[in-house]
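Sharing a structure here in structure tokens format.
Only a single protein chain was left out; the remaining protein chains are all shown in position.
In this document, chain identifiers A, B, C and D correspond to the written order of the chains, with residue numbering beginning at 1 in each.
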Amino acid sequence: MSGASELILVRERGRPWLRYLALGAVAIVMLYPLLWLVGASFKSNTEIYTEIGFWPAHFDFGAYAKGWKTSTEYTFATYFLNSFLITIPRIVVTVISCVLVAYAFARFEFWGKKLLFSVMVGTMMLPLIILRLPQYLVFKEVGWLDSYLPLIVPSAFATDTFFVFMLVQFLRGIPRDMEEAAQIDGCNALQLLWHIIVPLLKPAIISVIVFQFIWTMNDFMGPLIYLSTVEKYPVSLALKMSIGATEEVEWASVIAISVLALVPSVTVFFLAQKHFIEGATSSGVKG
Amino acid sequence: MAHLSLKKIEKVYPNGFKAVHGVDLEVQDGEFMVFVGPSGCAKSTLLRMIAGLETISGGELQIGGRRVNDLAPKQRGIAMVFQNYALYPHMKVYDNLAFGLKLAGTPKAEVDQRVRQAAQLLEMEHLLDRYPKQLSGGQAQRVAVGRAIVKKPEVFLFDEPLSNLDAKLRASMRVRLTELHRTLRESGQPATVIYVTHDQVEAMTMGQRICVLKDGVIQQVDTPTALYDRPANAFVASFIGSPEMNILEAQLQAIGGDAGEDGLAVLLGGQRLPLPPAKAARLRGRAAAIKFGLRPEHISAQARPQGDSLAVPATLRFMEHMGSEVFVHLSIGDQPLTARVPADQLNGLADKRRGDSHLFHLQMACAHLFDADTGANLLL
Amino acid sequence: MAHLSLKKIEKVYPNGFKAVHGVDLEVQDGEFMVFVGPSGCAKSTLLRMIAGLETISGGELQIGGRRVNDLAPKQRGIAMVFQNYALYPHMKVYDNLAFGLKLAGTPKAEVDQRVRQAAQLLEMEHLLDRYPKQLSGGQAQRVAVGRAIVKKPEVFLFDEPLSNLDAKLRASMRVRLTELHRTLRESGQPATVIYVTHDQVEAMTMGQRICVLKDGVIQQVDTPTALYDRPANAFVASFIGSPEMNILEAQLQAIGGDAGEDGLAVLLGGQRLPLPPAKAARLRGRAAAIKFGLRPEHISAQARPQGDSLAVPATLRFMEHMGSEVFVHLSIGDQPLTARVPADQLNGLADKRRGDSHLFHLQMACAHLFDADTGANLLL
Amino acid sequence: ASSLLPGCSPTGPDGSASTGAPTVLRFAWWGGASRHEATLKAVAAFEAAHPGVKIKCEYMGFNGYLERLTTQIAGGSEPDLMQINWAWLAMFSKRGNGFADLLQQRQHLALDQFEAEDVQTGMVAGHLNALPVSYSARVLLWNQAAFDRANMALPKTWEELFAAGALMRTRLGPQAYPLDGELYDMMLLSQSYVQQKHGTPYVDPASPRVAMDFAAALDWVRTYRRLVDGHVATPLKLRASLGGADKATEQQQDWVVGNWAGNYTWDSVIGLRAATLDKKQRLVLGDYPTLPGAKNSGMFGRPTVMLAVGRNSKNAALAAELLSYLLTSREAALILGRTRGVPVAKAQVEVLLAAKKLPPLELQAHEQIRQQRAAGQIALPAPLFEHARLHKFMREVFETIAYGKTGDEDAARRLITEGNALLQRIK
Partner (left out) sequence: MYENKKLGFLFVLPFLLGVLLFKLFPFVMSLALSFTQYDIINPPEFVGLDNYRELATQDPLFRKSLGVTLLFAMLAVPLRVGFALFIAHVLNFRMRGINFFRSAFYLPSILGGSIAVAVLWRFIFSQHGLVNIALGKFGIEPISWLADEHFSMWTIVLLFTWQFGSAMVIFLAALQNVPIALYEAAECDGASKRQQFFRITVPLITPVIFFNMIMQMVHAFQEFNGPYMITEGGPLSSTYVLALYIYDQSFRFFNLGYGAALSWVLFALVAALSGLSFWSSRYWVFYAGEKESKR
């Protein structure tokens, strides 16, 4: 951001501590579950059921160690690795395919564009659970069951229409001046995309990455249905491994692992968030 | 080969506004063509159509003999300076300049050399490391110009490229761009230039030919001096030249056998101004109502006549001092006129005040006469 | 009351670039002040600081006697025309104009009346229903101007408001803005105006005073004629006036008792040019190396002398025809000069060619002499 | 836990040391940590005994198990051997064709280890679809300490139970309730009373129709109302307001500290309920109240989990062998313990009893249930009774009762007419 914008913001006069206070208060409401979660990882079951406060009676990292080892043949290291094996390729193909398709929708005229766009938006409106079975059958036919392919390959075809729609909306809000200049400079459509659109869309693309990361990490239903081998489980599935129906559950270790499972997502978000506010067009030429 | 040919070009904007009305224009290979015209007369629109940024609603556009109506901008071999610069905000100045070259796969060393050369030409070597948002208006404009000239295209499209520069810089840029154009031609890589400007000096000094537009219609295309001396119509006459030509409603009157021959006079603000016989000869049989045109520099305040100038008493309205010269606003009868008088030839005017009267000399040999309705030049 | 007072104003940009160096300036209530200076000299920066859009790194800014360093723009009673227009893309022209008024809670009828009035003034009534992206460059610029003038603020800040208009329109806008300023003052609501321009004519005709800036430092603040006649230094001299003043390296030489008194002469390109005694008297004891300045309009091509002008033989380089006048580029010895000659006083030059020689008359009474190092005017 | 475990073989070619392509069998179950651990061990033991056989274990928590199984069954790619709930038989195998018919594999099964009655629980339309691992029934648990505080004796009859509420309220205050249980628990308890009185459960075990007549249904509703209005059982609204109507008893603060002094629940969760009680509380097994002259205790019991073989299994015989090994072998019993409840198979029970692997309270409950069963006092409920749709309907009706949105007669009428209609639809 240029000096000017900072000025506008700084000039928001008044007491900065007041803002901190307000933000802090809201932040506590937002953060409380995490605090509670961390606290609970040190608690006994009884404590967990009865205490709303997050401060545990005593600290014992045993729950973490125990949770990490899991009740299965593998430790969480395996499951984390699996999660990344799904997440990272998926992000890559998502970004590539969604940006391409969004670009086409926002900047090109072609036959059937309106219809396709409606179909795209429409596909998001049917409850996922009803599509689950048919999709399962498709992947069974192609023999992809119990592999990561059903979780990754559809994304390569821009089926995450949420992102496509989002990028389209962003693109439509960005003026075309720069693109025109680049066309004159000799950009073909792909170069235009790479050199101009992508930088201008950076905040939106970063959010695609962050969302896809977090959502894929959290996704339970997909892996649940397509993966049957425990060795291939991602974190989201493994997390619920030890919660039976009638057995006593050691919540502390379950929660400890839930906390650990959040670490990658939180980290990714924290690293990415400064890019949400680093738009390239925010400046332009000033007078 | 970049001969440009516009044939019956039309442009209708989606909101239904017809911006360009059947423009026919030939621009020779290597020619420096200037577009001038009032704000909103479709100069930029034409440029953008030539560049391929705007669809062509009708007619045909050829570059180098090839129809390009449906060609992408990058296939047209053009470079363009946008009126609003359109710099890439996420690239430094250097990269803004180098971008087009890099795309064309120019070797790195050559890119560097050409970028620095352009930067030097535009006096902005110290800015190469800045982002566009860290530039002043004039600096940004120079970057926009630089982005075009590093490319050495066949056709340059300049849309008011110097409007935000100070007079001095503008003068030197003017010279440099002209020289660039000349060097290119001399080195056997002639570049066709279309140059939109509002600056009279730029138009007159840079253009080999000037195209005057009004409301999307070409008024006249000709060399600067021809435009100045022989404007096709009252609009061109008033548009070229600063301060603008005085154009006044007047009557044409026959003056019976004063010197034996029957001449013509212009009746203006109660004064009868006889026309030189050469002009009068061409006007016989014209309607009485006409428009009379005389450039401010053809009215002098000096006491003695210049050539066959005509002394006419006028009332002083006010004066604008411009340093070396003074714009004198006067009126003959009820008709307002402006005279452009060198500061050292004020001839006592300096002491006069609003409403005082003074004798001015009108050089009737330089007078123009236009049709009262169509504005067409009656002397051509 | 909108007396503006800048005291040791400084500006350092976040990247460490110091754009404004201790500017001191007083602008009277109701004054029309023009800022000129080369591209990048911090005119916009100053304007933006006055507007409150840019933090003030040092010094104090007062408006109407009140320190406003930390006041928000809207509390400063200003209106601004941005160099890049900054029109609201999502509002029609009408709403762009009306926005500020609506915010101020002006009654609907009055908003409408004022918007239409401004639109009329700027000749854009037919554009009120358009969106900014449907406008041409000049039209957009007029909207930007209109947005400022509907507001009737205490201080107007104009950043090159007419740069994208054609000469004719610009001339009429110039007059209208000046009139607006006058009307406001006469109606007892004087508005202080700060007006950035690159146009010499605008600067000379509109400004009551002109402030010449260079690299963030004020060079001179004075009335137009004073600036023209008595520039504080070589920079101001060359910056004001078009084509610019000829400023050349020269030697000061004593000429022993030619007419009894010991005069001074300027040695230029091998020619010795005696100075008028009035000037010579002020220069005694100066270093030999100086800069000699002469405006193009003070060199004539005519055969007979003008006043006490000095005939000097020179070589013709080339000529630029500007319609009513011609810029003649010549050289005296190895020193290049430009003369501005009315087209009808070319006196045979028209037939001459590059390299031919001709006798020019220099009006030494109008000559300026500057310090070779500092550029300071030695005659002040 | 596991790197030490011999465990299930990973899939893929690298998984095997034995020569030739191993026969791979997929085995799916849900459960918690100890069940996983024990089962993996048992499977390893089975593998050791059957060279050339690889068991691919697809185990997970309870959440999502049914979803996955449903999808797999619909896709015809269900595991060879799978753990299921008794109630699912009615959903997946309405005509007995949802799972492999184990009778075809009887040579691989030690069916003699099961009582006929137990085998019957896995029969659908003449096909043996599954075999039970364990059997579980509803028992009454009391917090002896709480009753001591109130200076009350544990209720032994219905009348004592109905009276306990008011008494406890006067003794310990309004926050004290003799009995906790969620809506379904209370419905079952009330049904038990009706069954004792009228001799019939809600749904006819033999055919898809409501067995209660109007009087019985009305009694069902009124008994429930009596429990709640009499301050005997914790009201639905109270439970709901405390963090969800379905929140388990052991997670209730009032249970932990002894304000709620009893629970009507499965014998298999005794350990769970006991675990959170604070040190001052003491859990005991209550006598099951029985009306004089009752034909049937109305006690609600059914198999807890069962094992079934996939109908598309290519190795049904081997799957049956593994099933049999897990359910009936002594070796497996020792490894598995009571991670799936107290086993049904005779040999396994013996092993566990001998090894003293059952805690006293659970043993007691097991004994109580065994005796009732032996006396023919527990009938197998109608397969549709636990069908999710009917379940949802009953809950809905009783919820409206609990919230006072309906009169007793109306509710009873609904239970009969709408219940009948529903049963016809889902049969």
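To be clear about the criterion, a contact is a pair of C-beta atoms (placed from the backbone, for glycine too) under 8 Å apart; a residue touches a chain by one contact, two chains touch by 3 or more.
Model, not experiment: these values are computed from the prediction.
Of the listed residues A:42, A:74, A:105 or A:233, the one in contact with the hidden chain in the full complex is A:105. The chain omitted from view is touched by exactly one of C:25, C:46, C:80 or C:310, namely C:80.
Across D:25, D:38 or D:73, the single residue that touches the chain missing here is D:73.
Within the full complex, the residue among A:56, A:154, A:186 or A:234 touching the omitted chain is A:154. Touching the chain that is not shown, out of D:110, D:242 or D:257: D:242 (per the contact rule at the top). Residue positions on subunit A in contact with the hidden chain: 1-2, 4-6, 8-9, 12, 16, 19-20, 23, 26-27, 29-34, 36-37, 40, 48, 52, 97, 100-101, 103-111, 113, 116, 119-131, 133-135, 137-138, 154, 156-159, 162, 164-166, 169-176, 183, 189, 203-204, 206-207, 210-211, 214, 218, 220, 254-255, 258, 262, 265-266, 269-270, 273-274, 276-279, 281-284, 286-287, in rising order.
Counting the whole complex, the residues of subunit D in touch with the unshown chain are 66-67, 70, 73-74, 91-95, 97-98, 236-247, 387-389, 392, 396, 399-400, 403, 405, 426. With the whole complex as reference, residues 48, 51-53, 72-74, 78-80, 82, 84, 86-91, 99-100, 103-104, 131, 133-134, 147, 151 of subunit C touch the missing chain.
Basically, only the chains that are shown with their structure count from here on.
The mean-CA centres of subunit A and subunit D are about 39 angstrom from one another, to the nearest whole unit. Computed centre separation for the pair subunit A/subunit C is 57 angstrom, with centres defined by C-alpha atoms. Averaged C-alpha coordinates put the centre of subunit B at 95 Å from the centre of subunit D. In subunit A, the residues touching two or more other chains are 2, 284-287. Shown for subunit C are the residues that touch two or more other chains, namely 13, 44, 83-84, 159-160. Chain contact summary for the complex, subunit A toward subunit B: residues 2, 177-178, 180-188, 191, 195-196, 199-200, 280-281, 283-287. Taken together, the subunit B residues at the contact with subunit C in this complex read 13, 15, 17, 36-40, 42-45, 83-84, 130, 134-139, 141-142, 159-160, 163-171, 198-201, 204-205, 224-225, 228, 238-244, 295-298, 306, 320-325, 340, 342-344.
Against subunit D, in their complex, subunit A makes its touches with residues 45-46, 49-50, 69-75, 132-133, 136-137, 140, 145-146, 220-221, 224-225, 228-231, 237, 240-250.
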